[in-house]
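In this view, the complex is presented without one of its protein chains, the others remaining in place.
Lettered A, B and C in written order, each chain numbered from 1.
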Amino acid sequence: MADAMQKRRTDYGPPHYEQFLPPIVKENYGKWKYHEILKPGVMVHVSETDAKLYTVRSASGRLLSIDKIRMYCDLADKYCDGYIRFTSRHNVEFLLTKEENIDPLINSLDAIGHPVGGMGNSISAIVHTQGWVHCHSAATDASGVVKCVMDDLIEYFKEMKLPGKLRIALACCLNMCGAVHCSDIAILGVHRRPPRIDHANLRKVCEIPNVSASCPTAAIRPATVDGNPSVEVLEEQCMFCANCYTVCPAMPLNDPLNDGVSIWVGGKVSNARHEPMFSKLAIPFLPNNPPRWPEVTTAVRNLVELWAKNAHKYERMGEWIERIGWPKFFKMAGIEFQKEHIDDFKHAGLTYKRSTHLTF
Amino acid sequence: MADAMQKRRTDYGPPHYEQFLPPIVKENYGKWKYHEILKPGVMVHVSETDAKLYTVRSASGRLLSIDKIRMYCDLADKYCDGYIRFTSRHNVEFLLTKEENIDPLINSLDAIGHPVGGMGNSISAIVHTQGWVHCHSAATDASGVVKCVMDDLIEYFKEMKLPGKLRIALACCLNMCGAVHCSDIAILGVHRRPPRIDHANLRKVCEIPNVSASCPTAAIRPATVDGNPSVEVLEEQCMFCANCYTVCPAMPLNDPLNDGVSIWVGGKVSNARHEPMFSKLAIPFLPNNPPRWPEVTTAVRNLVELWAKNAHKYERMGEWIERIGWPKFFKMAGIEFQKEHIDDFKHAGLTYKRSTHLTF
Amino acid sequence: MADNIPKTPKLDELEKGGWPSFVKEIKMAAKRSPMGGDLLGQLEQSYNEKIGHWKHGGIVGVMGYGGGVIGRYSDLPEKYPNISHFHTMRINQPAGWYYTTDALRKICDIWEKHGSGLTNMHGSTGDIILLGTRTEELEPTFDDLQKIDFDIGGSGSDLRTPSCCCGMSRCEWACYDTMALTYDLTMHYQDELHRPAFPYKFKFKMSGCPNDCVASIARADMSIIGTWRDQIQVDQDAVREYAERGLDIQNDVISNCPGKCMEWDGKELNIENEFCVRCMHCINVMPKALRPGKDRGATILIGSKAPIIEGAFLSSVFIPFMKITPPYDEIKDLVDRIWDVWGEEGKNRERVGEFIQRVGLGNFLDAIEMEPIAEMVAHPRENPYVFYEEYYEEDDGEEEEES
Partner (left out) sequence: MADNIPKTPKLDELEKGGWPSFVKEIKMAAKRSPMGGDLLGQLEQSYNEKIGHWKHGGIVGVMGYGGGVIGRYSDLPEKYPNISHFHTMRINQPAGWYYTTDALRKICDIWEKHGSGLTNMHGSTGDIILLGTRTEELEPTFDDLQKIDFDIGGSGSDLRTPSCCCGMSRCEWACYDTMALTYDLTMHYQDELHRPAFPYKFKFKMSGCPNDCVASIARADMSIIGTWRDQIQVDQDAVREYAERGLDIQNDVISNCPGKCMEWDGKELNIENEFCVRCMHCINVMPKALRPGKDRGATILIGSKAPIIEGAFLSSVFIPFMKITPPYDEIKDLVDRIWDVWGEEGKNRERVGEFIQRVGLGNFLDAIEMEPIAEMVAHPRENPYVFYEEYYEEDDGEEEEES
């Protein structure tokens, strides 16, 4: 037993990546000279040694069964000498040295339902989170909404007909696991009802001072309810961040009548041209309407097409809006500007328009 | 007596401006078509009626004796049919209809020590405040520093050899009576020693709760000192705003050893090209060195000349710095970047550099 | 004739140099009034000691007025008895700072009789500043001012003296009559100007166009800045003339256009007015060729101020475009609604801009019964912390007021 314990390794870390690199990558590591996108989802990298590496990028959907992974492995064995990689947006990439393998591979991927694309001026996969599949906090589903939106936008994944890259992200609650706060279009699950307190159990599962302290707006105060030491919430001070729930299970916010989705626009991450930007609120609330979330898919498509039609070449969503101004954006998008759009958090004053630079 | 009281008028307001307008202005009110700057300090406005109005702008110094005002009146009677105006930056303007009167007027103004200029791409008069001449709050003098700085920069008032307008303002304390917070170059009197409390008298002249509440950093707490109810200041929490002193005379901050001057750059008010901008801290502290404040005049001149040499045409100070970046500005100006330059007030986080847009 | 003029070696240094000398001015005044001599003495002492010698404030005034006089007392009254009192009177300037010499001379005469003979032309809010007199001279001074129709300006927690750029009187770009509006508002709000009843001061400043020559966006609780809604008026011949005379239209004009809405093919200047942000730059550079449009009015902005306490603010857009015509009821109605809410709920020493920021722009709009519009913000919120005020309850499925 002591022996067994001794043998039990910990902290050995991930396998070294080198053993997973295709030989052409190892040989040309750090020697790549330029690349070219050959067609949607296919690019070639040319090395200083003149070696050529072809990449085929395919949508994975991210939630994968081991069956699908094994199918991928079969394809990688057949066309890529047994190597495969995934991208930072959860697409799968097949790295080929033989140009003639590209089309057969694409056909095989199509056959198992995995389109090729997401490269260049296109919409790549939606970075997203767990939703009702796995998380306790979710105000909406993740995989379902993503599926509906991408079904609807698939042409923009498969083709390269946009002014620039468009990155969509989804998070199922304000914790925003992902890059929702910096995406061209972001879909964010929101609660709209203050926590319902499980007074009977609160004291057993949470420390009251911690719960009170967790609220950024100081809406939570210790209170005695039905003889139980518990807390109360000043509802008009609650903005539904769910931080109290993260800290204390007896404060759930999930609520079918009031949960739903908000849409944000104009964020970006790259430093290309404009500095990185946060996403800004476009549509405060759309209902959860499973299984196909039609309100959400329509709203997102409208935004994509509005931008596609009006932006200059290379202009990301946020760069375009910055050029034309937010009032024009709201007008063109047919979105009513409401109180909800006006920031009222800590730095709100800095979002007011402090110049006469206006269009009419 | 009752009769006298009845006759005493109040709330009759200022005289109507119309009675003070020269006939040519009355006739062409709202009909001006264009203007041209003819030479430093002299411009002509041309009306749709073809009338021409010549303006000669002259530095007044702002603090004027009635003697000087009477001299101005003499000149206005002689050259301008008895009309005269002042500008929003406290210059005096003579409005002429006869072109041939321009040069004699300029000569007469020169003779009484009032240079003509401040128009177009020049430095106009410094908007300033009271200083030791009249205010209880002053951390530096106003008229004296202004005099020294303008003596030194007079060529830029008299000529038009700058890339754009350059506006300087001075305020003798953080109340900033004037436009110090939005000037190309701002000179600001600063205290650096926490209030020294007159414990014996505080309760007599101030309400302790008001005094405590006046402090934005909550540095002031009620305390009993030598048996007197008074307040104490947590010195490490004081940033010398003097708001407590404004509210309570028993909390003076004026202090010869620690008062002095800070220099700010890059603000602007107009909406031309760039939206209005706040001034930003360039030099945290320079000593009060009356009567000629050599450290201040040198610092200001260096900034003016650095900008004049490097800015593009029409680029105001702040626009130029924004183009080249603050690190370059500090390097070129030979100013050491220090902890004091880093914002640590409410919105400090928004001033951190949140991109990789850097120059080397 | 005063004979108390002291030796002032430090101040004498400030008689030298090309810029007008305030020391010379004080010395001139000192020949008429002993106040000047003691002021020189105290100021020389300040220059030696690097500290001012005025006591903190002091409430003095004129009968029937709550503001307009700044009380000031020397902290060395024995040494400088002639400035033991040295109060300032703020006199409401005529709009646009135009004067006849006759009017100016009368002011001088009054100040020779009752005060130090020193002035600021003008204070940075815009008033005529009569610098230095004794408490007992305030009422007589006001008496004489009445006779020449000059009234007192604002100070304390009241409406401050409104001021404006010269506008239509001498500028081709004025999009509304700044002087007329300034006069009208000043007259309409005489009570608010003279009797402090606000949480704190309130300032109006009117500029005729976005060049903002009265710095209104930086220092007025309400900034009224002229603008236009239609197209910039272009005289193509005049544009070509500028080009011929050497103006680099591409570099000097077009690449500085923040709307990125101009094109120049060497012959025609094309402006996509839909994207023009009315910055004035192209007009400023080519005043003979370009003019603001014909459908003119003003943008109303709110809330600018100096840094104490919340940090400095610039004014922010409230009404993107308003026609500005007498009797100005639309502005007055807006002002009244703002003052009502701020007057009721503003904290002591809280400027209206700070108040709006504290309660939230959206809530403020609700309170004054205005609709939010996108022009009010530089951009919509970046954080997801929305305060919804209502939610559905299980039993009814209808939207409920919060409990």
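The working rule: a contact is a pair of C-beta atoms (placed from the backbone, for glycine too) under 8 Å apart; a residue touches a chain by one contact, two chains touch by 3 or more.
The structure displayed is predicted, hence computed values, not measured ones.
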item: Left-out chain, listing which of the shown chains it touches; value: A, B, C
item: Residue among A:49, A:107, A:271 or A:298 that touches the chain left out of view; value: A:271
item: From A:83, A:320 or A:337, residue that would touch the chain that is not displayed; value: A:83
item: Residue, one of A:56, A:92, A:324 or A:358, that touches the chain absent here; value: A:92
item: In chain A, positions touching the absent partner; value: 8-17, 19-21, 25, 29-30, 32-36, 45, 53, 55, 59-70, 72-74, 76-77, 82-88, 90, 92, 95, 113-115, 127-129, 131-136, 138, 141, 143-144, 146-148, 150-151, 154, 157, 174-182, 214, 216, 241, 243, 245-247, 249, 252, 254-256, 259, 269-276, 278, 288, 290-292, 313-314, 345-347
item: Hidden partner interface residues of chain B, rising order; value: 174, 176, 181, 188, 190, 192-194, 216, 235-241, 255, 257-258, 262, 266, 278-282, 284, 323-327, 329-331, 337-345, 348-360
item: Chain not shown, touching residues in chain C; value: 307, 311-312, 382-385
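Everything below uses one rule, namely that only the chains that are shown with their structure count from here on.
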item: Pair exhibiting more inter-chain C-beta contacts, A-C or B-C; value: B-C
item: Averaged-CA centre spacing for the pair chain C and chain A, given as whole angstrom; value: 48
item: Whole-Å separation of chain centres (CA-atom averages), chain B against chain C; value: 13
item: Chain B: positions in contact with at least two other chains; value: 271, 275-276, 346-347
item: Junction residues of chain C - those touching two or more other chains; value: 210, 212, 217, 225, 258, 278-279, 310, 314
